[in-house]
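Only a part of the assembly is drawn; its chains keep their places, and the rest are absent.
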Amino acid sequence: MPDTALSPAPEARAGFPIEEALCEIVSNDAVNAEYRLMIARAPEAALRARAGQFFHLLCPATEAGQPFLRRPMSIYRIDRARGEIGFLYKVTGKGTRGLATLRPGETLNALGPLGRGFTLPQGTRHVMILGRGVGLATMAPLARLAAESGAAVTAVLSARSPELVMSRAELAAAGARVIEVVDTDGSSAPEEMEPHLTALHDERAFDYIATCGSNRLFRLARGLARSWGITGEIALEQHMGCGLGMCYACVIPVALPGGGEEYRRVCWDGPVFTLEEAMGW
Amino acid sequence: MVSSTAPDLSVRIGSLTLKNPVMPASGTIAEGMTQVIDMGRLGAIVLKTITPDLRQGTLPPRVAEYRDATLFSIGIPSKGPDYLLEHTLPAYAACDAPLIASVSADTAEDFGKLAAYISDPRIAAIEANISCPNLKADGRAFGMDPEATREVIERMVAATRTPVWAKLTPNVGDITVFARVAEEAGAEALIVGNAILGMAVNAETMRPRLGNVMGGLTGPAVKPILLRMVHQCAKAVRIPVIGCGGITCGEDAVEYMLAGATAVQVGTANFIHPHTMTEAVDWIAEYCTRHGLSAAREITGALRPLHAPATAPTETV
């Protein structure tokens, strides 16, 4: 288990740190054809969310009815000064279509903050963020966390085509150097990325890699971390029931240090796992 | 509500008195819940089923969603009895509510051994989960065979002085047969009941929607079925029946109590609205006041006939 200096373990939280918060929507606008950014006013407990944690959202009804279960969404932005939290989400099915109907002034029922977030090893100086698609939403707050703890951040964003690259501004605003690779010119292929990232490492050594959003990126990140002798983490996803570690629906297999595998709950033991225990995205 | 007229919410389940009739259903809460609600406000805290051995459970994906229900296939992942005694019980030590363990095993003998092994003053009763539909091939379970049911309960009762509750499965024909067998075998209470075996298919991928193909259907959609079974069982036995299935609010709990339940367990609703149980406790108190009942236990079995006997001579409820 890594040092948890920057992200308290769930069992360390006191009182009733997880709240069913009723948050007033500030804005909920499309950022492109598929993605929307939702900003909501949040109570104190929700604002304590850390990078990599998530909220379990009750999604409004659509013509298809009320989505029965909540939907997990990573924290994309926490603005403690304004008392706001933000989610960057892709409209895919019933739940996210419901989220997309929320208008400013309406109420979002958000349960959280939930899960175990990213944990920067103490003394980290250069963080590599390697993300693709909506997975980048999960890593935007990590750039801020790293900046706050004095580390430099290089964020490599992978996407299908340039117009789909998400979170560029958010990461840049957090002080990260942003590099984009896309499928359209082949720059996102692992065999192209590996020498590129190695050159960056040679230029200024990374001591932590965070990744999310694709199996190819996971394998690339784990390979680089191993060869550079550094640690890293990955944020995983799985279909959830409760989000509170109670139902055991959200399990994924992790590799045990001594060999063998074990199921872990993405919502409670994760969603962030070490690159060594993770077995795939 | 003035405190002098506050209704008495306590109920008796065999040799136990609970401060109110609301508790979680096994496997639907864990330590995480103590970070959201005051679990000490509940009538009891029922823990997830454990097995003698360590189990990983079924292949993900483990949940499929419907408009008014869920299909979960979890398969009793278990960390074993030592973990229960050393980690789970202490996690609830601060909660002012009796702890109910739940056990399952592959043989009746092992049910008994496990009950003996975990007999501990911190455990107020032990549920026999003879009903989990995922344990055996094609969803069969001990609770689908009356003789296996009898043997499991008898072994457990012989093995421990802790009260034994039997959790019946709805995946049977005449559930009253099982209710009577469990009562005769010495169960102090019945939970009616576990999840209903179901299955989900994705037409476009032509594949199942769950790793395990089949799973347990739970949530509001199953309430009419379990309510009927509770009603049948409450008429068939003298021990208390604890209603479970699709309860999402105090009103649902009262429906079960009217049909004959002494207490209720809340499952899937905890996943969506973690305050369901504590709000249900408050609602039941208000209901008693509104209906002029001084105690919640007066609700149990208080269902009145819809038609006056004169116009409906066949109505004998």
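We just call them A and B in the order they show up, numbering each chain from 1.
As a convention for this text, a contact is a pair of C-beta atoms (placed from the backbone, for glycine too) under 8 Å apart; a residue touches a chain by one contact, two chains touch by 3 or more.
Remember, it's a predicted structure, so these values are computed and weren't measured experimentally.
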item	value
Formula of the whole complex, where the shown chains each stand for all their copies	A x2, B x2
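Quick note on the criterion: only the chains that are shown with their structure count from here on.
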item	value
Rounded Å distance between subunit A and subunit B, as computed from the means of their C-alpha atoms	36
Complex interface listing, subunit B residues touching subunit A	27-33, 35-38, 56-57, 60-63, 65-70, 72, 74, 77, 219, 268, 270-275
Residue numbers on subunit A that touch subunit B, as the complex places them	10-11, 13, 16-20, 58, 65-70, 111, 238-252, 262-263, 268
